[in-house]
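One structure coming up, written as structure tokens, with questions to follow.
Missing here: one protein chain of the complex. Every other protein chain is in place.
The letters A, B and C name the chains in turn, as written, and every chain counts its residues from 1.
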């Protein structure tokens, strides 16, 4: 049996010594202000023990990690079939904001984890829910078993002002009749969803059900085991933009990253791990977070492969 | 010397007998209502005589033909150099609404006659002019020497409601910092510009300067002969979306088409010809208009080549 | 515990009743002759028991499945680092013969399982080995612990005559200086590698090491457990052309298909399964084979996720 605490400590130590910590994204002004020296990890073992190091208890913007949670809510509401009529589940092989592929494939996003796919999921939820923002937030709070989780309204407003690429994507989707609701309404929901803030512990808890066959920390079941298998598969093949293959190759776990510097990954039946380090590599994933998870799976010898 | 009237009559007769008249565009609701049996030609010889057949005096939506006039106004205001910093003058080889190329080339439109290029020209004019819509309309009226020319406000409003692809393009330009003004403001100007209505005679007159070294019907000079040469070159290489090569090959004249079914073409020093037939071919150009101009240059043996 | 034999029988029964069995590929004349009513499965449990149904003992052309074995041999000879200088490990998101991406990415194949990537692996092995064809065949025989496995020389010759797309890819690689040896020599090796024939049992045995941390049926270790993890990751993300995401989503196992109609997949530590049915779906993967594996993982509830 590994000494997980020791592994986490050694990863943190190495991270602190690294001078090249990546770059915080400047295209979302609110995120550009974050200090890139933050570093935290929270490890949640299903057998009961938890381990943590560094800034595991400081909240950050979960950004694209929210796409997994909105997909889970859409699966929960509608099942997979209706969703798959409006998007594919193939890796895109391209950076997260490429519109070219969306145009070439006539408005059918490659998967729910590129921006255009997540915008369609947002559209689906708006059509299904009475109070989309409130209900989605409640869903996330329930998954994480923590009623303090909230949107960051400044971040949401900041993205609404400068998120031109997302407006381009949403309008392109609309031109292909793959958006039922108004562009502004859908993006308002989408920007709020992305603005949710959590710390490493809350995120690990929120992802508990993906390692536990659909059953949450609070023992409630939100997804069938077949749905969980499918969401995990999409995380593995599409969770890291055009670095998904690299992550599968080096880390070997389903996971999801966000431009807020968070990465969450999991081994079904065994653990959920969340790492936060705000500096990004050129592909838009947390630079130290990627290295931390690679180091964790190598040292612990735990992966799906 | 040709009997031009006889040539025009024979073209009209043949067009009326054609059962396959193409399709009116449905994506702009106001244009979908036009009767596709309309057919008119107006030929303006620089030596003085004019010839016309059919519905040459019925107004139609000039749509993309307005891109030549806005480019002319931008050349007139700013000269070519400042404009060429924000776009290229190469044929796109792609349909008129492709965003892929714009994304691949980082927000630099291929040329001023694809939508994204014309949107940048609109942005340039807004930055230059105090009352962009009024001043542009006046410019067009002066070129055509006809103060009755006007916008069609319903058509402009119709495009503002459903022009999602243009909203996508403008937002993408904005994301690449190639749009100075607000997306909504730029597109409002752009949609008005496209909504201008003219008949075949008015359009031929408005294009008089391109066949006459920059000097208008009313004898005023708006462009240098070098500017005219350049605008004519762009019309030849980029005037017909991804059918530009075909038009150069079959017709051999600089020209420009619009989804309202109009086509205007010209032989420098000799003539301007405008044809209107609302049904479009699959590439978005007037089906009978293309055939009419091919027939005209073949019968008259007049082309630039 | 599942009754695996019963599951396999039920899958076979259903497959036999299916009228739509896909299409055998016509672009390799020798493969076009195969009867598409063949259907066989061989399941190899690591704890010791084997299960099989139908035509599990008839040999077929393994084609692209050989790419996993040549990659394993290259890892074994050279380690991962040298290989990764000449190719990437990202899913391509495109059909298996697309040259566009290779050109766009300047001769660096997306991964070792698209044709261009496998051609680079072939080039690497030629540079490393004295008698490449003989040594590779021996490597495969040793992995499968079966010295009767052989090339099909007619199939290799058939591909050499008509494999224009592969000649195009190899020449393109050469133009980007990503091929050390002669195009003809590399493709001769590649076509022989693809022509190897095995039955379902032999294939399952040859893939034993990928489920067993690098150790073969005959107890010899060819790969480190880290190398095995990486090859399994590439199988999961890139093993099924542009249907890789779909396979991960529906089946949830690392695997590899070939146009000969074979599919092999595995659950590390638990089993290897090979299915053969010659008719292909439009993406080039065995139509009934995909359904069979989906059915197997659903019924057995065994997947990596």
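In this section, contacts are C-beta pairs under 8 Å (C-beta built on N, C-alpha and C of every residue); 3 or more make two chains touch, one makes a residue touch a chain.
What you see is a predicted model, and the numbers here were worked out from it, not measured in a lab.
Undergrad: According to the contact rule at the top, which chains on display are touched by the left-out chain?
TA: Missing chain, whole complex, touching shown chains: B, C.
Undergrad: Based on the whole complex, identify which of C:3, C:103 or C:134 touches the chain you can't see.
TA: In the complete complex, the chain left out is touched by residue C:103.
Undergrad: Among B:108, B:236 or B:293, choose the residue that contacts the chain missing from this document, as touch is defined above.
TA: Among B:108, B:236 or B:293, only B:236 touches the chain that is not shown.
Undergrad: Pick out which of B:9, B:88, B:128 or B:185 touches the chain that's been left out of the picture.
TA: Candidates B:9, B:88, B:128 or B:185; residue touching the omitted chain: B:88.
Undergrad: Quickly run down the residues of subunit B that touch the omitted chain.
TA: With respect to the unshown chain, the touching residues of subunit B are 88-94, 101, 110-111, 225-226, 228-230, 232-234, 236-238, 242-246, 248-250, 252, 254, 268, 298, 301, 303-305.
Undergrad: For subunit C, which positions touch the chain that isn't shown here?
TA: 98-100, 103-104, 164-165, 167-169, 171-172, 174-175, 183
Here is the rule we use: only the chains that are shown with their structure count from here on.
Undergrad: As a test of whether you follow the contact definition, which chain pair has the most C-beta contact pairs?
TA: Among the chain pairs, A-C has the highest number of C-beta contacts.
Undergrad: Note the rotational component of the Cα superposition from subunit B to subunit C, reported as an angle of 0 to 180 degrees in steps of 5.
TA: 180
Undergrad: Would you kindly state whether over half or under half of the residue numbers at the subunit A/subunit C interface are used by both copies, giving same or different?
TA: At the contact between subunit A and subunit C, which are copies of one sequence, the residues are largely the same (over half shared).
Undergrad: Please compute the C-alpha centroid of subunit A, do the same for subunit B, then give the distance between them in whole Å.
TA: 47
Undergrad: Would you kindly tell me how far, in whole Å, the mean C-alpha position of subunit C lies from that of subunit B?
TA: About 55 Å separates the centre of subunit B from that of subunit C.
Undergrad: As a quick test, compute the distance in whole Å between the mean CA positions of subunit A and subunit C.
TA: Chain centroid spacing, subunit A to subunit C, equals 32 Å.
Undergrad: Would you pick out the residues of subunit A that each touch at least 2 other chains?
TA: Counting only residues that touch two or more other chains, subunit A contributes none.
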